[in-house]
Structure formats: C-alpha cells, structure tokens
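For this view, one protein chain was removed and the others were kept in their places.
The first chain written gets the first letter, and so on, giving A, B and C; residue counts start at 1 in each chain.
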Amino acid sequence: MGKRRVGVGVLGASGYSGVELVRLLAAHPGAELRAAGSRQFAGVPLGRVWPVFADAQVVLDDDPIDPAVWMDRGVEVVFSALPHGAFAARAAAFLEAGLRAVDLSADFRLRDPLEYERRYGLAHAAPDLLGSAIYGLAEWCDRDALGSARLVANPGCYATAILLAALPAVAAGLWSGAPILVSALSGVSGAGRSPALGTHFVECGTTAAPYKVGEEHQHLGEILQAIAGTCGGVTGGTGGHAPAASNDAPLVFNPHLVPMTRGILADVAVPLARPLERGAAIEIYRERYAGRPFVRILGADALPETRHVLGSNRADLAVRTACSGSLLLVFAAIDNLGKGAAGQAVQNWNVMSGWPESTGLARDGWPCA
Amino acid sequence: MGKRRVGVGVLGASGYSGVELVRLLAAHPGAELRAAGSRQFAGVPLGRVWPVFADAQVVLDDDPIDPAVWMDRGVEVVFSALPHGAFAARAAAFLEAGLRAVDLSADFRLRDPLEYERRYGLAHAAPDLLGSAIYGLAEWCDRDALGSARLVANPGCYATAILLAALPAVAAGLWSGAPILVSALSGVSGAGRSPALGTHFVECGTTAAPYKVGEEHQHLGEILQAIAGTCGGVTGGTGGHAPAASNDAPLVFNPHLVPMTRGILADVAVPLARPLERGAAIEIYRERYAGRPFVRILGADALPETRHVLGSNRADLAVRTACSGSLLLVFAAIDNLGKGAAGQAVQNWNVMSGWPESTGLARDGWPCA
Amino acid sequence: MGKRRVGVGVLGASGYSGVELVRLLAAHPGAELRAAGSRQFAGVPLGRVWPVFADAQVVLDDDPIDPAVWMDRGVEVVFSALPHGAFAARAAAFLEAGLRAVDLSADFRLRDPLEYERRYGLAHAAPDLLGSAIYGLAEWCDRDALGSARLVANPGCYATAILLAALPAVAAGLWSGAPILVSALSGVSGAGRSPALGTHFVECGTTAAPYKVGEEHQHLGEILQAIAGTCGGVTGGTGGHAPAASNDAPLVFNPHLVPMTRGILADVAVPLARPLERGAAIEIYRERYAGRPFVRILGADALPETRHVLGSNRADLAVRTACSGSLLLVFAAIDNLGKGAAGQAVQNWNVMSGWPESTGLARDGWPCA
Partner (left out) sequence: MGKRRVGVGVLGASGYSGVELVRLLAAHPGAELRAAGSRQFAGVPLGRVWPVFADAQVVLDDDPIDPAVWMDRGVEVVFSALPHGAFAARAAAFLEAGLRAVDLSADFRLRDPLEYERRYGLAHAAPDLLGSAIYGLAEWCDRDALGSARLVANPGCYATAILLAALPAVAAGLWSGAPILVSALSGVSGAGRSPALGTHFVECGTTAAPYKVGEEHQHLGEILQAIAGTCGGVTGGTGGHAPAASNDAPLVFNPHLVPMTRGILADVAVPLARPLERGAAIEIYRERYAGRPFVRILGADALPETRHVLGSNRADLAVRTACSGSLLLVFAAIDNLGKGAAGQAVQNWNVMSGWPESTGLARDGWPCA
C-alpha cells in the first residue's frame, strides 16, 4: 500500500460494531477516520461517548448525513454499522456520490427482496442494488468480484461462524443433505447497544437463554443462501441449487445468549454422505483454509474458546467426527465484533483496496480480556 | 409425614452439592442434620466453611467416618456428595450398619462395572452392589422400587436434563434411532470446588468453552443406559435394548462451560420416526409429566432459561419441532445443584420415606439470583 | 401469630424489590398475597413476568389502583415498591381507606419536605404525612412507635448498610465529629429494572464505576438525618442535633456499581473521639446488636462478603480499628434486595403486626448464588 491514507467514515459509530470499526480504522495504516455519524450523540466528541479513546478528536455528525458533505471532507469509503433498514434507503446516495460502502447490517446480504421482507419484516428500500452487492464472507469470496465491489454486505456474526464451519464440507460434497444442526452461543454485545430488558445485567448476567430457535432466526436466510451457493460474489456452496422453502430448511439453528461481553461459539453438526475419519476431516479443513491468515484449524487435542479470539479477527475451528464417522462436528469461535463484524468489514475493505487482507488486523487476541 | 425428624448425615459437605444438601435438609420438615463429613475441613464448624449459614452448629467430622459412630449419633440416612470413586468403597459399610444411602456421585449409576471402569478410569470397588442400586431419575423411577431402595444412585446433572428432555419421545416410540444431538451449557459449580486452572475466574469468566465433545463425556454411559431402558429401577427407554458400543453411540453430546455459577441448559434434538406437529409434541410431554411437581412444560411462546430454575428443584422444558416435523427439539433448564444434584437427592429420599415427593423442596426459584 | 393470614398487596411488583417482596410474602406464614399492581404489565399473570415462580396465580392489576378495590379483595397492608414520587401522591388514599403501608421508596424517609425537594428534585406530594411516618431501620426503631405505625418509610439500601455500621459508634458518643468516610459497592439490581445504558450488560458487566461521589448521592439526606437522631421513630444518633448544611456534610459517601446482581458492601471509617482497641470496638457492636436476629458481628479473623448474605435478611459487620485506634473501620454487607429493601420491609411489618421480627425471614442465605 502506498503512503496515502484513504479517508473513511463510519455511520452508527456509537454502537458496538461502530466503535470497533473506529478502533480498527484508527490503527489501520491505510485509513484516516474523517467522519463519524450518530443519531443519538450528534455533536458529541467520540472520546466522550467512548472514554476508552483518550485522543479521539472526531465529533459525531448528526445522522442522516449528506454524502456530499462527507465527500467534501475527504471520505471515500463509508462503513455503515446502522441497524438493518437504515442503510438500505441511503446506500444509493452514497454510491452515486462516488463512495464505496461496506454495510454491516443485513440490508444487502440477501439476493431476494422478498426473502428480506419475510426475514426482517420490512420492504427492501433498494432492491435494485441487491444484484451488485457482494456478500463479504472474505474466505469464500471471489477475489476479483470483491476487489472491484462498490457495495459489500458484511455477513452476520452468527452466519460468519456457521458458514466458516460448514462450507468446507458442503463445498467438498461431503454433506449428505440431511439437516445440519447448529447450537450457538453469543455474548451480549451481539444484541446491540440500545437499552432493552433482555440486555439488562440482572436479566442476562447469570443465565443461559435460548431464543429464536429452530428455524426462526433471521440469519438463516443468508446462511441457507450461502450454503446453496447463491450469494453475490461467493463461491462454494452446493453449486447453485437454491435451498428449499424455509419450513424445510436443511439447517436448524439454536442461538443462545450467555453472560459474556463478546464472542460467538458455534457447534455445527454436518451429516456426511459417507464416513470420514477425524484426521481426514481436519486435513480437508486445513487445505481449504491454507494460507488464509484469519482461520486457524486446531489440532486433534484442542477445542476453540471465545476468549482465544477476543480482540482479533481470527476464527478458530476444531473438526471432529462422531457416530462412526457419519457425522462431522465443527466447533467455531469468533469475536462477534471482530471477524463477526468490524474486523471482517476491514478485511473486505483491504481486498477492495488491493492491499493484503490482513492489513491493520490482528491475528492475535487479547489475553485475559 | 409424622412429627419425628429422621437423622441424616452428609458426606462431602464442604463441596457445592454438599452445601446445597445442607441447605435443603435444614429446611426439610422431616430431616435433622446430625452429622457432616469433610476431609479438608475436619473439625471446622460448617458455618465457618460456609459463612452463608448464620447458625450452622454442625462441626465437620474427619472423613472417612465410621458408620457406627454416625449410627450412634442417630444418622439413619447418608447422602454422599463425595467425588466418584470415594463412596463406592464405603457404601457396603454404611448399608451393613443399617443406613440407607443416596450417592450423588457416578459410583452406582451404571449397571456394568466394566462400563464404569471404561468411563471413569478406575475399577469399581463394590460391583456386587450395582445390581440393587436404583437410578434415581425421580420422574422415571418405578415408585415401589425407589420406595424400598436402600441405595440410590442420584443421576448426573447433565444426564438429568438430557433424559428428562429425551425420554418422553424415546419411551413413546417416536425416536427414529438416528443419532440424538445434544449441546448443553453448564455453570461453573458443575466443575466442583477443588481449585483448578479451568475454574479460575480469569480463565472461565469471560468465555464459552466446549469440552469432552462428541462421545467423550463420562455421563454418556448413564444416558445411553437410561435410553436403552436398562437402568436399575427405571421404566421407559427403548425397552431394554442395550445401546451399541460407544463408538456407535446413538447420542452425541457437546457440553460447554459458560460464565455463570449455577444452571444447566440442554438443547436436545431427537430425529423422529414420523413427522409430528409442535402442538402434538407439547401435548405428549405434558401428558407424560402431568402431576409431577418438578417438571414444567412451557407453552409454545416461551423458552427455558437457567435463571428461572435457580434455587428450585424444577426442570423447565420447551418442546418444538423443525424440519417439517421430522426433528423434535427439546430445551431443558435445571439448576445443576438442585434438580441436577441435591434437590433430586432429597426428592428421591422423600419417595424412599413414603412422603410426598415435593416435601421440603421448592418449585419456585430465586428471582434475580 | 394466629392462624389467620393477613391480606397483602404489592405495588410495583414487576420490579426487583417488588418481586423480592412477592417471594418473601409467598413464604410468610402470616401473609396472603391478594393483589399486585404494575403499570407496565397490567393484566399479565405474575408467573409470566417472573417465570421463576412456577405457580404464581396473581394477575397484575393496572396501576394506579383504587384502594377501595384492594380493600374489597381483602388487602389490609400495602407494600409499595414504586419509584420515588409515585407513592407520595397516593399514600393518603390508602391510609384513609384503612390500609397500613410500607413504602420502599424515599418518599417518606425525610422529615423535611424541602430536603426531599432538594435531594429528589420534586416537590413532596404529601408533606402532611411526613411527621407521622416511621423510618423503619428496624434495629434502631422505637418498637412501640413502629408497632403502631400506619405508614413506614423503609430505608434505602445504602443507608441501611451505612447506618447499621455507623450508628453504634455515633450513639455511644465515640465519634469525634470529623467526617465519616464511606466507600460502598452495589450490585446492579440496585439501579432498578428500567432498561438504561448504564445497566446494559456490556456497559456495566466488566467495570467498577463510581458515581454521585462525595456529597451528591440522594441517600445522604436520610443518612445524615439518622446520624443526627431526627428520624421519625428512630432512637440513637447524636441526640437530636441536626446535621449542618449539606456542603458541610459530616459524611462523605462514594458509591460504586460493580458487576454483580445483588449485594451491597460498605466500608465505613469513623474518626473516634478517643482511641479504641479492636476487641473493645467489637464488643460495643456485639452488645448493641445482642439479640437482634439479623445483625451478625463477625470475629477478629473474618470480613463480610456480599455472597454470604445473598437471599437472606442478614447484615454482616466486621469491626476494626486503625491509626493507633483513632479510626474505627466497619465493613458491612447486606443483600440490597433483602435487608436493603424487601426483607427489611417484611421485618418492619412483622413488628407492626406484633409478630416476632424474624417471622418468614431467613437468617441463612443462598450458597453459590
């Protein structure tokens, strides 16, 4: 990368993914944070909203923002960490103004606007853009497509963990087609920063709580789309066969909230078409992710834990077999705000910029965090 | 129950299950705690080991204890909360001295001493007693057998949650025989009180950690035995067909430690022989547990959380179906120290004593615990 | 107490103090919960708002409630766990309808309505009632006054811990008059159940946060009033000399929020008029609280912890001296929802009813909570 830093702006900078974007971009050798927006804290210096930053000079702009104003301030790329529904209506304005965009919400992940409407309960505000958006699951993206993308839909946190775990088996034709079963655990930051009873310390601090189990979670849409290989710009999957209607979903997903701040752990059980030994299974995963800096395949004697990836952009995977080799068990840990959100967004932007994908991103995590 | 209180003694009273036994027995109208043993804190008043008790007068005896001495002090029933291996060698002496025993360890849960040796890595010290021990999964026990039992093996905490969730489907012949998949979460008290790196606050306080996944966890032995219907004194199961060797286990179990003190949550996915609708599935569970005070089947709009059962002897179950009804999803929450240990031990003792099974036990839990 | 149960009602039953009142009253041999009110969950069965209760049949009434309606349903005593400002306006109606009331808010704690206005930022709605309200710090109340009270102001959680720690020295004339210094820690339930950014798990789950330090916390009003001995119905204090204006407050109070659900721990440093030895200091406290079931004075080798009092109505105190005996250090632990709120409310009601003050209340706490 050259010496010039690219001007970047962050929408939704006061939220958890937003503040992680700010942290990562501040440390990124190719980025200069020129602007940040917030509906709630407009006019407040970022360092007051997030006192963890000692020197943050950026004052939060009142959002919605006029893309032209950010252009004038040198913003070339916008990262949106707004809730779903918010960026869809405004993406076109940013793109037309000449900016590139990485959207961390669900707005541009699904190809089908009706599927979006069904999953998220609102009509899509920019269906025309769905066809050109790239689904930025970095390790599975077509590099050229991602490199030239103007609009990248950053995958959901659960989706990232589950797909990194399931896709190697699916893409290699190992999956029998019987339902994939997923149980996953998330830290509370995954629920967002808006105060709600469910994220009150007393309500979630000493409990394990399943929610939206079975076929209810909205991330199922993007997961099934990726498994079917029909995401924008993503290779792999079963080869383009669309998954069946959702009441026949070939994947059952039971998410849980557990009392930790960050982290996602996913247990992914993939029924296999033919028996596989543990060593062979591990090898398939090692080969698939060889050379990819942010996926680590653990050995036969280790299992991932969320604490091992906190603060990093890494996904840790352990691969096991059960039932005489007829069932593949993959355990995946990511930082939901890292590889599951802001980290992957920066990783995608690195590819979009022609830089090494690990630029400004940590493989190592925070010990004792 | 009459006015007379029965003298009881607790072995391993300084541990987490032990202290919960002390708490429950202190509040039990039919019990009088006459003695408690501890290797580590012998000679120390219980109220110093557990300052949460303001008035505990019992001084911990040096363990091992001579059953005759406890008999002289009026102990008629011994509850053992010692680690596995410890009570096996001493059970005969207690029984021969005329006491009845409820053992909370794994020592008398498995019928087959070789299976015990394989799962726990040590030869069984009292194989002769295995045949007469009753597996005290209270809701599935033969009441007459339990009522007249002299030695009850209290089920493991995970096993209790999983079996309460799986057995109604298995016993009703709904299970297809394809592998049952379980992901379960446990609070840290499940790991016992002996200091270890894995239970250090810094190591487990901010992480989700799978362990002994697939077919490795020692509780699989008793779970498979109960599913096969071959436990001592337990009805239900598939009707006596022993499960296959463990490398063909029809149940895959992925346990995790999460940062909470108490509680177990189990996701149990049972492949069905024929499709079932959610309402019908719920009804089957409601009927099976009708009249049982400690199992609550939640409605179609609720899911269990561990915080809702803390401090109680209750199991909360939610029943769902997925994959067009071909997969049954049961979510179960218990307090690992309550229904998963000390509570169920007291429940078993109530039946052994001919009292209502809920005597001295709470259906309600602790709010905001 | 006779066999008749007294009908009780709880206002604000969906909050944390309210639910603890429900728990305690359900277990109280003299109480029958006839009604409960809630603005937010009107019409919802209590067992749905708080699934921890398996059998709660009470349906929450729409609040505000007509006292006559509750009278018709047999409510004789109302416990109000509403936020401050809410019960002040309605207390007269309840009292005039013939009910007795225990108010857990700050509304009737201060004798001076201007002090109330200054501390809480709103004019007092019922200044006429202030003179007759009893400040229900149970161990310091005049028994006859409390026994015949129709309106009891339950002390604040911090105030309870601090006053139990400071008053024995003050009342014995040991205090020099130099500023008493208090640092105190509270669990998050003390901040109430209304969702707010400050009680979001991510914001408070991994931090220690001082707030309203020095002379800012609103509880200072009742603390200083009690130290001056001018509370309604309370003996002790310095003998009736009103404390100086608050900018000369003889007590500095630094509260902190720490990541736990329940519990208050207070460090109270009292400058002494003349040096005192540790043993003598402990003895003074032991004598003052002799025979009081809910205050435990620890020995010279123990210190209180909040976990030792969770779920109980107990206060644990340790007494130390420093600086060659010129400074008294008292450490106090209570359960903010127990002795700091609902427990003490029930304790007060016991005295109001002529029952033993420990009726229905636990000295022992919850182990491993």
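In this section, a contact is a pair of C-beta atoms (placed from the backbone, for glycine too) under 8 Å apart; a residue touches a chain by one contact, two chains touch by 3 or more.
Just so it is clear, the model here is predicted, and its values are computed rather than measured.
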Problem set entry | Omitted-chain contact residue, chosen from A:91, A:337 or A:351 | A:337
Seminar exercise, completed: Among listed residues C:162, C:265 or C:351, the absent chain is touched only by C:265
Problem set entry | Option from C:234, C:327 or C:351 whose C-beta touches the chain left out | C:327
Exercise. What residue numbers in chain A mark contact with the hidden partner chain?
Worked result: 16, 19-20, 23, 26, 50-56, 189, 206, 261-262, 296, 302, 305, 307-312, 314, 316, 337, 363-369
Seminar exercise, completed: Missing-chain contacts on chain B, rising order, are 16, 188-189, 193, 195-197, 199-202, 204-206, 259, 261
Seminar exercise, completed: Contact residues on chain C toward the hidden chain run 179, 181, 183, 185, 202-203, 206-211, 213-215, 247-250, 252, 254, 256, 258-261, 263, 265, 267, 269, 303-308, 310, 318, 320-324, 327, 329, 331, 333, 368-369
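One rule holds in what follows: only the chains that are shown with their structure count from here on.
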Exercise. How many angstrom between the C-alpha centroids of chain C and chain B?
Worked result: 38
For this session: Could you please state the distance in Å, as a whole number, between where the Cα atoms of chain A are centred and where those of chain C are centred?
Result: 47
Problem set entry | Sequence positions of chain B contacting 2 or more other chains | 206, 261, 305, 307-308, 310, 368-369
